[in-house]
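Report on the following structure.
One protein chain omitted, others in place.
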Amino acid sequence: MRANLTRHWPLLATGVVLLALYIGAAIAFPGFRTWFQFTRLFSDNATLGLAAVGMTFVILSGGIDLSVGAVIACASMMLALLAGELAWPLWLAAPAVLAAGAAFGAGMGGLIHIFRLPPFLVTLAGMFLARGTALLLSPHKRIELGSHDSVRSLSLLHVADFTLAALIFLAAVTLSALALRWMRWGRTVYAIGSDESAARLMGLAVAPTRIGVYALSGLCAAAGGIVHVIGTQAGDASIAFLLELDAIAAVVIGGTVLAGGRGSVLGTLLGVLILAIITTIPGYVSDLDSWWTRLIIGALLLLFVSLQRVSQHWREE
Amino acid sequence: MADALVEMREIVKTYPGVVALDAVDFTLRAGEIHALVGENGAGKSTLIRILTGAERPDRGRLLLNGREIHARSPAEAQRLGVAAVYQEINLAPDLSIAENLLLGREPRSRFGWIQWGEMRRRARQIVRSMGLEADVSAPLRDCSIALRQMIAVARAVDQRARVLVLDEPTSSLDAAETGRLFDLMRRLRAAGLGIVFITHFLEQVYAVSDRITVLRGGRCVGSHAARDLPRLALVSAMLGKAASAVAAERASTRRADCGGAARLVAKRVFRRRSIQPFDLTLRAGEVVGLAGLLGSGRTEMARLLFGVETRDGGTISINGAAMHRHSPRRSIRAGVALAPEDRRAAGLVPRLSVRDNILLALHASRGWLRRLPRRDQVALAEQFVRSLSIATPDLRRPVAQLSGGNQQKVILARWLLMEPTILLLDEPTRGIDIGAKEQVESLVADLRVRGMAIVFISGELEEVVRVSSRVVVLRDRAVVGELEGAAITAGSIMERIAGPAEGGGHA
Partner (left out) sequence: MREIGRHLLWPLAALAILLAFNALRDPAFFHLRLVEGRLTGAMIDILNQGAPVLLLALGMTLVIGTGGIDLSVGAVMAVAGAVAADLLHSGASTATALAAAVGAGLAAGLWNGSLIALVGLSPIVATLILMVAGRGIAQLVSNGEIIDIAPDAAILAIGRGTVLGLPFPVLIALGAAAALAGVARLTSLGLFIECVGGNEQASRYAGLAVRSIRLAAYALMGVLAAIAGLIDAADIAAADANNCGLYLELDSILAVVIGGAALTGGRFSIAGSLLGAIIIQTISTSILRADFGGRSVPVELNLIIKATFVLALCLVQSSEWRRWRPLRRSAAA
């Protein structure tokens, strides 16, 4: 038991912070106590959540992906273009966008793996590429879907107040958790983040896993873009600006170590919820401005990075 | 030989400018522990890299169970049954013990899901069969280094390895942990594995090995049953001098006066897993040689004295000043200089010019604002390039382009122009040609006469004998003896390195 406690304390710390935030908010604002508000934490942050799920894989493998925000924007524009202006059916347009996102991610992963380029640089360039492409897709930087009935009906779908966006996010968390725990591919992600040359010597498939991780991140980001279109009936090239920073923050606050090898998707879910509460609170307080959220997220990031550093130091002793 | 597991025949491997292995033969039998020993540059690691598929030989044949094999990668060698466990353990520290044992061939259901229960059960089985005790679902990073080492061995064995290479597995283990590893090795030997064991500790060589192969300078200089090879013979084979000839050699008489002022006094200084407590007093005008095999603690001693590593206990005072929060900067200010063993990693800044490298310590001590005027820089650098006869086309040449000997002289120049009172030289003549070597030696003699206190570390005994006025002998990370004046002979040093169990055999 004690061993389990020390092993999982980063996750516990995140859980305690989340619980304290939620209880605090519920005491301060009656509106926070409702079931509807609870489900909105998921619905309103599904795009961030999806990006953070993909980012979890990337960070677990020891990398980083700064392109996810731009990929979300680009995917939203692509979907709106295909389904709106070109009038493709949604069952064709959405998979096409997902495939494009995955292919883009795989391309970056290939550059990182084959040419051993620093991930932050490749994905920073990827961010510019994706954002530039998104802006180029329409002279108005925004494509309204107009009367696209299938998308509109999807946006009204919900189960126990969870919207489709929230359900997709939760499904992604569940599937990722399963893959990371129960599949060889998932364990290989941990092994690469832990010690790449060891993973190679163990005979694990390093190259496909590493490239797959970035492809998955691109796929998740594209899904985030699709979810956004469903929610707003439009593609927009300027959304999700610097969202990658929030996604990284959610992953790190969720207890995943930036150096790779340690962490979980469950932690990322908690991290996303913490960010969700922090960004929701200003809506309840008239004199609290929204930029406080940036500061608090930065502070939390610092706190958890320092905790990781301290625990690493402590283990080495 | 019917039971030869591995036969390596006339293996040749050259790197640009170096013959690493020159027609080396090596035979490993099933059910034996075979120690492979030799000093730096003897060719041990090259031989191991070829055996485990990390390198291809230029010439020669490698037979496993009588069949010639050509492994192109460590992974392929592993599939053929040759596995290696290195000092820096190749396992994933964030995964559990069970995964580290079984990842890559974990039990899976029909749908590809990992069966954790079955996996843990099999892992427990493996761990128990090795005579170990561990919670297999604990992450590896929570285990001691010794246990990790043994998990790596277990993984290799469970993958049906017939040949196991252990490359310095004990260098960061304490005595009890080493004992447990040896138990495991004996158990595996009984199961019929062939084990190649590399270590710098002679005690350990005799503790577990059945046979010993000595490499020197890329050649095999002998392969003997351990009980037939006395320690002294082993040491002399490693260092390359017949024991009888060495014993006869007399120390020269040129070092009589060693009664200068105490420059450096170290009392009960130690660092865990690095070196046991030692005392050392260094006087002006003497050269103290540190002799011992690789890994005996001689480099660690120099690094502690210079403050590169923090000591766990003891006191050091330099020129009368006690070093409390010791660091290289403090040592330098107190008048110490260290020319490190690993020139590339710790000495040179390869991209910078010869001049910048020579003047680096001086500039560091002056602070960033007081840069030497360009004219003085050139004059100083030129003076030392001339006096040490550093062969370089010009001062602006990147230092990485110089030969090893000239690189070493650049580092010497860096410290000599600081006019230190204490000079620590760690393997100053390694990898440099004969001419440069003689220059370094005569320079040391010269500096001693001028009153400098010098620590001289070298793996070459004759050299230590030639330059030292006093010799401190180290074995297994501890000081085991001190010789002075006429008592300094290669033979007497070797006896002390070899240790008390004079007859060799099983200690």
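Structural remarks
In order of appearance the chains are A and B, and numbering begins at 1 in each one.
Criterion: a contact is a pair of C-beta atoms (placed from the backbone, for glycine too) under 8 Å apart; a residue touches a chain by one contact, two chains touch by 3 or more.
Values in this document were obtained by computation on a predicted structure and should not be read as measured data.
Across the entire complex, contacts from the unshown chain go to A, B.
When the full complex is taken into account, the listed residue touching the unshown chain is B:A346, out of B:A4, B:A54, B:I145 or B:A346.
The residue from A:I23, A:L92, A:I114 or A:V285 that touches the chain not shown here is A:I114. From the options B:A75, B:A138, B:L360 or B:A478, the residue with contact to the unseen chain in the full assembly is B:L360. Chain A residues in contact with the hidden partner, per the touch definition given at the top, are 64, 111, 114-118, 120-122, 124-129, 131-133, 135-136, 139, 245-246, 248-249, 258-259, 289-295, 297-299, 301-302, 305-306, 309. For chain B, the residues touching the chain absent from view are 306, 308, 328-329, 332-333, 338, 340, 345-352, 356, 360-361, 363-371, 396, 398, 414.
Criterion: only the chains that are shown with their structure count from here on.
For chain B in complex with chain A, the residues that touch the partner chain are 74-75, 78-79, 89-95, 99, 103-104, 106, 108, 112-114, 116, 135, 138-139, 141-142. In the complex of the two chains, the chain A residues touching chain B come out as 3, 7, 181-184, 187-188, 190-191, 193-195, 197-204, 261-262, 315.
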